[in-house]
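Sharing a structure here in structure tokens format.
Only one protein chain is missing; all other protein chains are in place.
== chain A ==
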Amino acid sequence: MILVSWINGFLGAIGAATLGMFASIGRVVIFTLSSISHIFRPPFYPKEFAQQLLHIGYFSLPVVGLTAVFTGAALALQIYAGGARFNAEAVVPQIVAVGMVRELGPVLVGLMIAARVTSSIAAEIATMKVTEQLDALTTLSTNPMKYLTVPRVLAALCVVPILVGIGDIIGIMGGYFVATGRLGFNAAAYLQNTADFLEAMDIISSLVKGAAFGVIAALMGCYYGMQSDRGAQGVGKATKTSVVAASVLILAANYTLTELFFSA
């Protein structure tokens, strides 16, 4: 008897959690569709958009650059050491280029944007909700979706691909400095090998991933910010959940996009 009721409770809990998950996926989808529809309907807020370009793009440059340069450098060391096991040390420039551009560049920039931008968007909007600023916006005939969400999502869409492009270049340069400085590669040949090996599709996929990750990061920040519970705890929870959701979704989207681009 006890076992049956325990199993019942267990299954019930799983069922409830599953239903809850579907419900929240549904809410996120509805939120996404509604933000897309607001992108095309006036009024538009160009000033807020420009501000977000600066916040999301320009101010993320240092963290993106640092992440990329160290990753590229470590990658070169690893490939050299790994390649040495079967006398393939010479592939360092090619693998660094492909690894950075196809995978590590977009993913690491995406995760850094989730850490830096998603968290700050979620905390800001959640605080606005808790202090009734969202209500005040509405009473002043301004739709929070148009005034807050749309500029952030659009700015991320425009600027994160650029950040990814910059991250790719800096990452390759990180590898270049280690390879030429520590591993004895010829500088001109290294760059020539990199340029010869990269294909247009590598770069396009990198930028498309950047755009997708940027949208995910901004949307999750806005969504969890606006869903926030009341009080300081609500803000903390919204911020944490938004970063976790953005990171997981970015990694999942990365896998899906890689399948789309490269599984022939």
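We adopt the following convention: a contact is a pair of C-beta atoms (placed from the backbone, for glycine too) under 8 Å apart; a residue touches a chain by one contact, two chains touch by 3 or more; residues count from 1.
In this section, contacts and distances are computed from a predicted model.
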item: Which of "2Fe-2S ferredoxin-type domain-containing protein", "ABC transporter ATP-binding protein", "2,3-epoxybenzoyl-CoA dihydrolase" or "FtsX-like permease family protein" matches, in UniProt, the chain that is not displayed; value: "ABC transporter ATP-binding protein"
item: Identified contact with the non-displayed chain, of A:37, A:131, A:233 or A:256; value: A:131
item: Residue, one of A:78, A:94, A:142 or A:258, that touches the chain absent here; value: A:142
item: Contacts of chain A with the absent chain, listed as residue ranges; value: 43, 45, 124, 128, 131-133, 135-142
